[in-house]
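A protein chain is absent from this complex, but the other protein chains hold their places.
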Amino acid sequence: MKRAPNRGWPSTIVGIVLLALMLFPVYWMVNASLQPAGNLLRGDWFPFHPDFSGYRTALRDQGGNLVTSLVVALGSVVLSLSLAAPAAYALARFPLRGSNLVLLGILITQMVPSIVVANALYSAYNDLGLLNSYLGLILADSTAGVPFAIIVMRSFMRSIPREIIEAARVDGAGRLRVLTAVVLPMSANALITAALFTFLFAWSDFLFALTLTTTQTVRPVTVGIYQYIGASTDHWNAVMATAVLASAPAAVLLVLAQRHVAAGAAGGSVK
Amino acid sequence: MTSPARPLARRISARLGTGIVTLVLVATGCGGPTGAGSATGKVTSITALDYYTDEPEHTQWAESLTACGKSVGVTVQQTSMPGPSLIPKVLQQASSRTLPDLLMLDNPDLQQIAQTGALTPLDQYGIDSSGFAEGIRSASTYQGKLYGLAPDVNTIALFYNKDMLAEAGVAVPGTWQELKAAAAELTRPGRYGMAVDANATFEGTWQFLPFLWSNGGDEKQLDTPQAAQALQLWVDLVKSGSMSTSVLNWNQADVSDQFVAGRTAMMINGPWRIPALNQATTLHWGVATIPVPQAGQTPVTPLGGEVWTVPQSASKARQQKAAHVLACLNDSTSMIALAEQHFTVPSRSAAAAQYAEQDPSMAAFVTSVEAARARTSELGVGWPRAATGIYTAIQSALTGEQTPEEALKHAQQIATSP
Partner (left out) sequence: MRSRSRPAPDPSPWLFIAPAATYLLLFFGYPVVKNLVMSFQQYTIRTFYTGAAPFVGLRNYSTILSSDLFSKALLNTVLFTAASICGQFVIGLALALFFQRSFPLGRVLRSLLLLPWLLPLVASGTTWRWMLDTDSGVVNDVLRHLHLLPSGVPWLTGTSQALVSVTLINIWVGIPFNTTILYGGLQNIPTQLYEAAKLDGAGPVATFRHVTWPLLRPVVSVVLVLGAVYTVKVLDIILLVTGGGPANATETIATQSYELSFQQFEFGRGAAMSNVLVVLSLVFAVGYLRANRRATSV
């Protein structure tokens, strides 16, 4: 990166102002979560006297839902990556005749609205007994993760030098062995990016959680918040505290894995 | 299996069925402390779903359910769902066969749910259902069979902030003209004179009914001048700035929050909010009947109250236990206790009379509930469609999209569409 520090700082200030505007709702969410209980019709601009009772209420009411979300999101990561990694490898490295068709199919999946999937899955799940189950939600939530992971990993695996793979093949390694011993370790970055986004997709899912669960047994935090809004008008701080807790994974991952997030945002979309 | 052509035989076999279940229950109950209960089908806990998510009502119901559960030997696991999302959820649960053992429904929804076949008629459980007020009985009956019982009933009224009225020198309004004048007089920066729930749910419809009915309007024919005048009153309140446009989004709990926060001087709400109002120590509030078009008229208000039902389930034994809890909730003692907690009225006429004697301040509610009208009394299962038409009209008129006349014409189309 080139640097021009002399004329840089004014730009930094402009940048900070722009960012502050864009992130104001995030600040407001945090601020509201730290206000004392009671209806928030008279909230302050700053949490001068931060009150954590909202978080206590939120953890009491929504703690289980947060765990549910975590289980579903991790399950979706495992499922998506184990389906997508071999497929991405095959699409990237094998000269298959139908592979363009498969790629076209993956692109088409991006056009299918989730409500179409939810409509059909509801009655199918009803017959199969998959409503209100972790497995059902993991399977449905992976509809966002699997195509994305294939696209991201495929474009990365294409950039692995051919010589390395051929060398392994000459040594007698089979295709599966090449994938597990050579390609996957080299694609760690792409795997992390794919895992990160798959996690966030499943974690943030609202529509499937809303339509494919009917009881409280398996309830992700997104639906928890949605029902919280209608239910506890006198506990707005707890509602906002839950929103903050639900946002935490995104914020933490963004800070810890900046590079992967940026790579995923660009990589998954264009190709 | 018995054929439907022999109802008597079926009834007998059903009796036998429950008889056997009871025998099994007794047998296992007496079978000593071997704890093999679950294997032989002994029911030790049942689930209940209600729509009281707000405190203190949520806990009050929890306590009543626990107490009644204890008296029949089961623990009751209570869950609550916000009112507006209850019916979609119940339908979803009905289709996925995950209904609770004991289900609370708002009385106008009962017939619609009974129609789906998701509920069981109560006559098979041998519950005492005598002496209930006629309005609530008819709302709980579908095709001649009783599907639910409500321990207590209620209706809505006008709540006002005494301090604000005194400070503005305004008397409690009794007519629509007085209501408009008082609301305008009470409006200040950061405060509105009046608040209602006009959201796009059945709650919005429910709050509008006293205005519609007291003016001679009727849900069978919505595009009438009487209905339009009632809607015009709400439109005038919003247009003059006496009522916030946010009423379009508020539910009844939001309206009550506004009232407690001092952001509105008057509101329409139900007596079940009284416990919450009493918690606000600095608030001095009063309650009056809803203003009528002309002085001297009697307001016609909708009958509120939640009925407990026993949904279909795979286990007859669980149904029977649930029915016992339901019977316990509806006996005279617990209905008076519930009514005291919720500031509502017991639904057995004898209990109501006793209650009015005990607590004279509730006497006004006892009489007004007697005259209250059930929402499904005219249209039955057709009511939800009319109710949808009404709230759609309220929304269109209050946003200024349509005049009240146009909006109600459209409402009538919705009410009669297939």
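Labels A and B are assigned to the chains in the order they are written; within every chain, residues are numbered from 1.
Definition applied: a contact is a pair of C-beta atoms (placed from the backbone, for glycine too) under 8 Å apart; a residue touches a chain by one contact, two chains touch by 3 or more.
Keep in mind it's a predicted model, so treat the numbers as computed, not measured.
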- Message: If I consider the whole complex, including the chain that's not displayed, which of B:221, B:249, B:278 or B:358 touches that chain?
- Response: B:249
- Task: Based on the whole complex, identify which of A:37, A:59, A:74 or A:207 touches the chain you can't see.
- Result: A:207
- Just name the one of A:53, A:126 or A:155 that touches the chain not displayed here. A:126
- Tell me where the left-out chain touches subunit A, residue by residue. 1-5, 7-9, 11-12, 14-16, 18-19, 22-23, 25-26, 28-29, 32, 40-42, 82-84, 86-87, 89-91, 94, 96, 99, 102, 105-124, 126, 139-140, 142-143, 146-147, 150, 166, 169-170, 172-176, 179, 200, 203-204, 206-207, 210-211, 222, 225-226, 229, 236, 239-240, 243-244, 246-247, 250-251, 253-254, 258, 261-262, 265-266, 269-270
- Tell me where the left-out chain touches subunit B, residue by residue. 88, 91-92, 94-96, 112, 115-118, 199-200, 244-246, 248-249, 263, 392, 395-396, 398-401, 410
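In the analysis below, only the chains that are shown with their structure count from here on.
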- Note on the structure: Between subunit A and subunit B, the Cα-mean centres are separated in Å by 41
- So in the complex, which bits of subunit B are touching subunit A? 53-55, 79-85, 89, 92-93, 95-96, 98, 251, 253-254, 257-258, 260-261, 263, 276
- Item | Partner subunit B, residues of subunit A touching it in the complex | 39, 41-42, 126, 131-132, 214-216, 227, 230-234
